[in-house]
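Selected chains only, in their assembly positions.
All chains are identified by letter, namely A, B, C and D, in their written order; residue positions are counted from 1 within each chain.
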Amino acid sequence: MSTLPGAIVNQDEQYLADNARRRKQFSIWFYFLCVAIALISVVILVVLMISIWSQGQSRLTTDLLTRSHSELEIERSGMWPAIMGSLFVCGTCALVALPLGVGTAVFLEEFKPTHKVLRWIHGFVQLNIANLAGVPSIVYGLLGLTVFVYMFNVFGQIRVNESAGLEIMGYKHFYQVLTLEPGHVVFAPQTDPTVRQTTFDEPFQAVDPDGNPIEISIWTPGTPKPTDPEIRRRTVRSGAIGGTITERNWYYFRLPFDKSFLSGGLTLALVILPIIIIAAQESLRGVPSSLREASMGLGATTWQTVRDVSLPAALPGIMTGSILAMGRAIGEAAPILVVMGAAVAKSSGPQHLMDDAVTMPVLIFNWAGRQQDEFKELSAAAIIVLLVVLLLLNSTAIYIRQKVQKAQS
Amino acid sequence: MSLPKALQNREFRSTHAGAFSERLIVISLALCALATVLITVGIIYMLITESTGFFRSEAVTMSGFLTDTEWTALQSKELEQAKFGILPLLSGTFRVTLIAMLIALPLGLVTAIYLSEFASARIRSWLKPTLEIIAGVPTVVLGYFAILVISPSLQMISDGAFSTFNATSAGIAVGILCLPMVCSLSEDAMRAVPRSLREGAYGLGCTPFETSVKVVVPAALSGIISAFLLAFSRAVGETMVVALAAGTLPTMTLDPTQQAQTMTGFIVEMIKSESEYGTVQYYSLYAVAVTLFLITFLMTLCGQIIRRRFQESYQ
Amino acid sequence: GSKSDAPTTTESAAESGSTAAVSNLTGTIKINGSSTVQPIANAVKEEFAKLYPNVNVSVDGKGTGNGFKMFQDKETDISDASRPIKPGEFEACKANGVEFIEIPVAYDGLTIVVHPKNDWVKSMTIEQLQKIFVAGDAAKQWSDVDASWPAEKIEIFSPGTGSGTYDYFREVVIGKSDSSLRNDMNLNEDDNVLVNGVAGNPYAIGFFGVAYYEESKDKLKAVEIVNPKDDKAYLPTPENIASGTYAPFSRPLFIYVSTASLPRAEIATFVSYFLENAPSLCERVGYVRLPDEIMQRAAKNLDEENTGTHYIDGEGNSRSGAVADIYQPENLTK
Amino acid sequence: MSSVTPAIASAENSEALPDQTLIHIEKLNAWYGDFQAIHDLSLEIPKHKVTAFIGPSGCGKSTLLKWINRMNDVVPGARAKGRLTIDDDHDGKRTEIDVLDPNLDVVGLRRKVGIVFQKPNPFPKSIYDNVAFGPRLHMKTTKAELDELVEWSLQKAAVWDEVKDRLHGPALGLSGGQQQRLCIARAIAVGPEVLLMDEPCSALDPSSTLAIEDLIFELRSQYTIVIVTHNMQQASRCSDKTAFFFEGKLIEAGDTELVFTKPKNKQTDDYVRGKFG
């Protein structure tokens, strides 16, 4: 048995040497192939950046950052409402997705059940999250449309002159009536919310835009019309009809949400929720179990362990994951198009919870598709702004991660 | 040394006082987890209820839906002329996805090998962020990159053989989009391969190439395959790039120079056109969404199964 | 008190020039419908917002047909249209209790465009268009239309089926017959996509409102259309459109205003502002102004709140013809 | 004490008082899922003594240790059957804590039975916060009391002098041996009666090991200490009693000296002579 097998005894030294050289050569070639291919991604990024920069750099003006979309003065169009819109939409998204995602991750990672049935459920939820992570964002858009925008039509549809859904708070209804002074209106408090219009034949008590009460007199056609603008402002024509308008506080809330930024933000929260959960789970998993054991060994309950030990230790990882997820949310356009529509002509950010909004990707989508060269350049400039925002987010994430890596090494 | 006062008192907090709030917290955390289940339930409920509007219609048969080679939901105003065969949309989706995968998989995998096996810490420290930046580029931007840069370049190279909107430029852009994902997931899988295996290989006289290709990659295969599957379902579900660059005409061909409306592209067009809400044509978008959902669901399921079956090797 | 809004119209018309001050008018106005009219509506909205910054006007352009759908469901105050309302839509409005005032705002020339490299097509007749666009034995290649043209595949870009432009084109090309437009066209509600599509393929053809052509003249070539009346070919220039020689694709654009919304001060103010400024603003975005006479009739209709359409007769059949002939008080059907 | 139990009993009565048993283990069986890690184990652990658990890897030492303060609760699939009780002097009244009782107040148990692990595992917080972690959970203390308690614990753990100038510096900045002593300080800060130590020195360098061994020697006057070790020399150096485990069974237990010099069992003899393990 101890005789060496033929293969070892009959080794051809020349072959061995050649073979070794050939393999080493091959390995070197492979190394250069790797370098070349790894560089491709860098090249792609550079080409992307250069083509965008060369298109958009001339439009990086303060107008871009402070003004709104304009059809008549294209060259002075800006993206302020879109910046605000993205801020509000993504803010909503973060406010909802972060606690929900981290909560879920904590539950799944730290409260692992020991009972068999519960373990099965646990595995199911885990699988479910993996599946949610793979669901295309456009499907979330459709879900957002049925759930947030229409709410299965449970609260009826939003209709002009008829229904504003189920209004819950933050609103006051008035009749808005034109006075004799052109462009000037007065507001009559609306007592019966179901009446959408009323006719004014007699003098009535109204309020001016600042909320101060004023007496309104009636001018009957045929009698001389007052000429003093002051008086004209306090006078309406007999038979004038007031239509309902609503004064909305920022916390105006009604159901369904319709195409509001809230719907958009909630839908985006659905999109990034699985991403956040998975990232948070991963970083909780990275917390050494010895820390948990130490805390439990001191008599801390599971929740106390989570609160005082696991979560703080996992926080950098959770933050990194969340920031990257937020980057995804900021750039996401498809679900927003489905939920909030593609209109971009908005002159300000959202004024109340139910207000609609434009987001940066949708604005870019619109501008880049337009024919005028100005819009093409503007869209490139807007892309630069968006990329800068993303770059800031990403570098924060990378910074946090590297700091943590350093601290741990 | 005498016992400190705190220990002399032995006034320990009642241990049952926290139990209630503890339970409350656990319940609210459980509710968070429940929410994720509710989302799935919501998706399935929505897809089923809304697509019944399509499948119930007399103009539609299940076999026709699965085998017809024309899809003209957007093109036909009258229901009688509309044809609902999902195959052209599927073919569009798979053309784009195939091209994307042809780009993302080899490039991503080789870059991952480079990052995990060869790159020095310094190169990693800027190459990885670069990839992350690409991963973070909004898809709208990539879509315009496709029609403003990729498509004209293709047309120039091929002397006009490509149409303005075509499967290839969309596929390339989607590939760029998936590349970082393939790369970072495969890299994670390869880094999870214990050092001891690499040492084993080097100890037997392997070159770096042999170590990475013959030992590390096979050992990380489950992770790499699930990365591929994830990238695949991301590509299948990608919307903005194809809506912008792949064209709006469903075609049933293998020609990559032609346009290719994908499933997601159709959904977006239908939503944007709001083509007659409530018509069969409109509801057909939910039928497409069901198909899309099923495909991605199967992908993730496969990925999970592969991960669970083959991953345990190193514990 | 049904006649309510008259004061604003007359008074502001007389005195608005002097009010430079920012108004305290507030409210929300929802507009949807034609993407052809959308540039005009957006332009008006923008100017209006300078005077009335607290009025929130949302303008969307999902196509005339979709616009009317939302209008009859009371989701919008104003519906933009690049064709007159159709009998079916009119009935639906009536059934839902939606009454409206029909206001023409500008002329458009539905422009047929090809790639600038296309040197074989200079002008086209309706028959040639039929060969290309009508389903059935539609021409697959240019050479199927005219043997001297290249044997290359025709790629077609058309507005979506929900759009008025599609309807108008279909009606002109097919008439009242049963056939329909072919269904292997690239359809898109967004006219900009159509422009990009045609501009990217030398063998493409497409059509849309003249404003989108005006914006991208350098990338596209407009096809001269042979007027069936005099057999001469005309380009969609403002003169040809206004004079009606660019026939049969010269068409009016409309807005439809819900009377239920008119008592709201913001709507009344906006609509009268629209009417007043449409002629000048429509030219700025590439359309052609309507004759003063028609604008005055429209103002009168608004003033007197004459609801109904001029394009459908008592029996419920649609009328067709020049706007100057049809937009007459006696044609108004409630 | 049942006669089948190979109890730890002073064979040579070297001390004046007889041992008082604190932890009683009777016929304990423990499983991880389907795998039985402990078989029918009976053992008595004396009060205010150091008891060493020795045995080859995987023989169930850590498992037993972790059942004493129910750390295995969080391991999925871990269960135990048998009796495991700890005597509890409460204002002079003697009661018994039934450790395996599913309704037991685990939090209270773990406060009474502290544990120190193989690898030092300070929390990534300041040194002060590490020691104050337990007291903050369990007690209502004033700032001054807490300060006093932290100092006392660190002094008891023989690490005060080395850290007193950087109490609010990060605990992870300490050396391995200091970290381990910090962990001991953290464990005694909640006033436990029993200290369980699972190979507390195996990750440490020689000098840190010595410091910890000295510390264990110090602490035994006030605490009942159970220490798991792989190092026979360590067991013989610093324990009073030794229990030898093999494949989940208790093979032999008794005075350390006897176990090492005159083991009754062949396996014990082989093991302490280094024939395996």
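FYI, a contact is a pair of C-beta atoms (placed from the backbone, for glycine too) under 8 Å apart; a residue touches a chain by one contact, two chains touch by 3 or more.
Computed from a predicted model, the values in this text were never measured in an experiment.
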Protein chain multiplicities, whole structure file: A x1, B x1, C x1, D x2
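We take it that only the chains that are shown with their structure count from here on.
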Chain closest to the middle, measuring from C-alpha centroids that were averaged per chain: A
Between subunit B and subunit D, centroid-to-centroid distance (C-alpha), Å: 51
Length of the line joining the C-alpha centres of subunit A and subunit C, rounded to whole Å: 35
Where subunit A touches two or more other chains at once, by residue number: 301-302, 304, 342, 369
Touching two or more other chains - residue numbers and ranges from subunit C: 190, 193, 196
Chains grouped in pairs wherever the two touch, ordered by label: A-B, A-C, A-D, B-C, B-D
Footprint of subunit C on subunit B - complex, ascending: 72, 74-78, 81-83, 147, 151, 155, 160, 163-165, 247-249, 259, 269, 272-277
Subunit C residues touching subunit B - in the complex, by the definition given at the top: 62-63, 65-66, 69, 135, 155, 160-162, 166, 180, 183-190, 193, 196-197, 199-202
Contacting residues of subunit A [partner subunit D, same complex]: 112-114, 119, 288, 290-302, 304, 308-309, 312-313, 407
